[in-house]
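Every protein chain of the complex appears in place save one, which is left out.
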Amino acid sequence: MEFEPLDDFEEKLKRSFERWPAPPELKRRLMENRHRRKERPRWFALPREVLVAVSLSLGVGVFAALYSGIASYQHEQQREGEAARQQVLTALRITDHALDNINKQLAAHGRASQE
Amino acid sequence: MAHDWQPDFEQLVDEHQSMVFSLALRMTGDRGLAEEIAQDVFLEFDRWLGKMESADHARFWLRRVAMSRSVDALRRRQTRGTDRWVEMEDHHGIHVEERTSPLGARLEQLLATLPEPQRAALVLRYQEELTPEEIAAALEAPLATVKSYLQRGLKLLRTKAAIHLKEFVREKECVRGV
Partner (left out) sequence: MKNRFITFIFAAVALAMPALAQTAQLPAPSPIEKELAARASEATEITLDKKMLSLASRVMDGKDTYDDATRQLIENLDGIYIRNYEFDKEGLFTAEQVEQLRKNYETGEWSSLVRNRDRKTGESSDIMVKLVNGESHGLFILNVEPKEISMVLVLGPVQMSDLKKVKSIVKGTVKGRGGAEKSIPTKGKSKP
């Protein structure tokens, strides 16, 4: 096959197959997942000086327990939410697939009745 | 040989997320799945970031892995393509988004009915404008095989387009006549 200048149909294909833009949420979720994977909780992005000052005033032990407990809970909720979201998307996919198959069966049934 | 290029993950995501997502979407025809694949590809990319030698290397890697993951996902799902007209009629009454022309939307649908290797070759040819040699590298397939996929895939797409575009034209005439 020669790869010379594209013919009219190929030009149409090229124009039609432009890249789709990525969903706006893709990058945000990706960066969150990446961040989570590196296991550096930053739910409270306070300056170091403030953290040190609060630790001193509250007592390092109490603060550390609160910080990791709340961050851990929110982290867990977010993770569970994401997992549930993925399951919802899979559920929709399977539903769509089942409906497509039903559509095909009905179409075939309709053609058979006409014969 | 040491390389001077310092990869910036976020900047590379900005630059290539559209490519990765589009490849996955055109291969699988499923937006949710394409998103999942794109996430997986970039997270995997993050692990290999230190080994990327240049911007071209990064792009090549992302393209290759996006295609590979998309093909895996397709095979797992055992999607059966179909060119049944009644399916392509947006049976559930959804309007195709007006990003592209109605003709373009039809071509997208027809692409989804092609066998997976031919679909992969055509997507890389017409979306990414790769040469057959580059497609062979991205798909890790022999050059002769890729040329065959392109030839057969294009022929099949032309034939389907000729049939369905005739239907499309007839449908538009009917609507106008109402």
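Note that the chains take the letters A and B in the order they are written out, and that residue 1 is the start of every chain.
We take it that a residue touches a chain if its C-beta (ideal position, glycine included) is under 8 Å from a C-beta of that chain, and two chains touch if they have at least 3 such contacts.
Because the structure is predicted, anything quoted here is derived from the model rather than measured.
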| item | value |
| --- | --- |
| On chain B, residues whose C-beta touches the chain left out of the figure | 18-19, 22, 25, 29-32, 34, 56, 59-60, 76, 78, 90-97, 99, 127-131, 134 |
| Residue numbers in chain A that touch the chain omitted from display | 14, 18-21, 23-25, 28, 77-78, 80-82, 84-85, 87-99, 101-102, 105-106, 108-109 |
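Assume only the chains that are shown with their structure count from here on.
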| item | value |
| --- | --- |
| Chain A-chain B separation of Cα centroids, rounded to whole Å | 19 |
| Touch list for chain B against partner chain A, complex | 9-10, 13-14, 17-22, 25-26, 30-33, 35-36, 38-39, 42-43, 46, 82, 84, 86-87, 91-92, 99-101, 103-105, 107-108, 111, 122-123, 126-127, 129, 131-132, 147, 150-151, 154, 157-158, 161 |
| Contact footprint of chain B on chain A as seen in their complex | 1, 3, 9-10, 12-23, 26-27, 29-31, 33-34, 37, 86, 89-90, 92-93, 99-100, 103-104, 107 |
